[in-house]
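Complex shown without one protein chain; remaining protein chains in place.
Letters A and B name the chains as they come in the text, with residue numbers starting at 1 for each one.
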Amino acid sequence: MAHALNSFHSLGTPLERMHPITKIVAVLALGLSALLWPDFTLGAALVLVLVVVAFLSKLGHPFMKLILGFGVPVAVMLLFIQGGYSSRNVTIIADWGFVRFGLEGIEHAAKLVTTLLVFLGSFYLMNKTTYAGRLVAALTQVGVSSKIGYLILASLNVVPQMQLRLAVIQQAQNARGLDTQGGLVARLKAYIPILGPVVLSSLTDAQERGMTLETRGFGIDGVRRTSYVQVHARRADFVVGCGLLLFLIMVAVLSVMWHCGIIPLPVLIGGSR
Amino acid sequence: MAYQHPFWQSIKAQFSTKSLVLIPIAVGINLIGGTLCSTLKLPLFMDMIGTVIIACLSGPWVSALCGLLTNMFLALVANPVYLPYALASVLCGLVVGYMVKAGLMRKTWGVVLIWLALALVNTVAASAVTVFVYGGSTGLNGTSVLTATLLVAVKDIMISVLSSSLVENLVDKGITVLIAYLIVSGVPQRFLSQYAMGSVKEAGPVRFSDVDEDDDDSEPVEFVGR
Partner (left out) sequence: MALWDHPLAGTDRGFEMSASIAVRNFSFEYQGADARALKNVNFEIMKGDFFCIIGANGAGKSTLCNAFVGLVPHYFSGKIRGDILVEGKSMRQSTVAQLSETIGLVFQNPFNQLSYTAGTVAEELAYSLGNRGIAYEEMERRVQDVARMMRIDDILDRNPAELSGGQVQRVAFGSTFIMQPEILVLDECTTQLDPMGGEEIFDIVRRLNERGVTIVMVDHDMERVAEHADKVMVLDRGKVAALGTPQEVFSAADLDVHGVEAPDFLKITRSLYEAGMSGHKPDVTQSGAIDATREALC
């Protein structure tokens, strides 16, 4: 099953064997927990957990590249934008003349960045460790329409094919002397003769592919679909899924209690919201 | 059989197999449109050509789904940052779809109207995502730097994000709509006529023309399909 539809390459790690639905639950549970928690500390802790999981799943290096490549610039921009201009700013901690940094804005920026990184990182890990066919088979099992499944898989399969076709036509048009190097107007004019043929041939193909789907029973209603790709939920998948949901509920309850002032949490900087 | 609202039924009718198979293709057009832009070093996005084309063929809701899937695909293979912008893509699909349905693609002023509406909807929706999901920036790029510069001048996050995005969108969506229009005009009529929305060109009257005399035309003719 190593033949990839998406960017999936089998590395034989435990995360790959995990049930796809458990992984979807994980992305939502972790992300929402980071979002609900009053400050950025939980998000930061979860990012660290994800880094460990990534290294255990032999994805450490690309994962760090994503986290740093996205996290650092966004952190810089958001610290400037939110730290300097957020409407929540009360406590001014630095004044550079054209911009005055507020503590509340910086805290908000930190919370935003860590929450984004939790969502991003867990989504990335799910995507890299899940064979698309298995994901769709699992989704179909829990009752998601097979048409949605088709759209996900077909997009993943068709797009690379179209990219290849685009490259071929681009070469052919170059060979026929189409100007793709000249000024802005010349390059803009080159756009249609390259894109047009790909689009038109793809549309005609789509019509024949629809014929194929119809004869393969795509349009049958009211039948519970089965799949050649077998996905079995193991005990461990169930336990992990429940554990994550429990974690989310706990975080939600604690956060609500903190908001209502029932319990004090060791919140670092005032907390947002 | 459960009662189904006519509006819901009309949406369901748009998702025929014929239309569903167009969606992956339209997602592909969105993506290669963007790729081609960067290989030709054009300072544009052009990532909605497929959404506009499918709006012309299959209607607003199929177009909206195409927008959603485009962003899901980008999130899966490129960067998860694109996912929240699906909101903007979905709204754009709906707006263009309903405007095409109203027949605006057949008139020059209609096409201009579609362009302006598309640019405006995308600006507002995408800016809302940038501000409310990402707090104003998604990293170090041209738009973010422009936003930051404007911010220093006007000191309002929403206004800065909006105006830096509006200028780009007006140019980008203008060319997008123009290209989509040219491509749909190039699609053969026999293909177009198989689709519900199928007309940029006016369709002629439907008739059963036949010059042969030996045919028995006395039986009633039935119309099958939609």
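Methods note: contacts are C-beta pairs under 8 Å (C-beta built on N, C-alpha and C of every residue); 3 or more make two chains touch, one makes a residue touch a chain.
Just so you know, these numbers come straight off a predicted model, no measurement behind them.
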Selected from A:63, A:101 or A:131 as touching the chain missing from the view: A:131
Residues belonging to subunit B that touch the chain removed from view: 17-18, 24, 189-190, 192-194, 198, 203-204, 206, 208-210, 212, 215-216, 219, 221-226
Subunit A residues that touch the omitted chain in the full complex: 1, 3-5, 131-133, 136, 146, 149-150, 153-154, 157-158, 160-161, 205, 208-220, 223-230
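In this text, only the chains that are shown with their structure count from here on.
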Distance between the centres, which are taken as Cα means, of subunit B and subunit A, whole angstrom: 23
Residues of subunit B that touch subunit A when the two form their complex: 15, 17-18, 20-25, 27-29, 31-33, 35-37, 39-42, 46, 49, 53, 65, 69, 72-73, 75-77, 79-81, 83, 134-140, 144, 147-148, 151-152, 155-157, 175, 179, 182-183, 186-187, 191, 194
Subunit A residues within the subunit B interface of the complex: 6-7, 70, 73-74, 76-78, 80-82, 84-86, 98-99, 108-109, 112, 116, 119-120, 123-124, 127, 147, 150-152, 154-159, 161-163, 166, 170, 180, 184, 187-188, 190-192, 194-196, 198-200, 202-207, 209-210, 213-214, 218-219
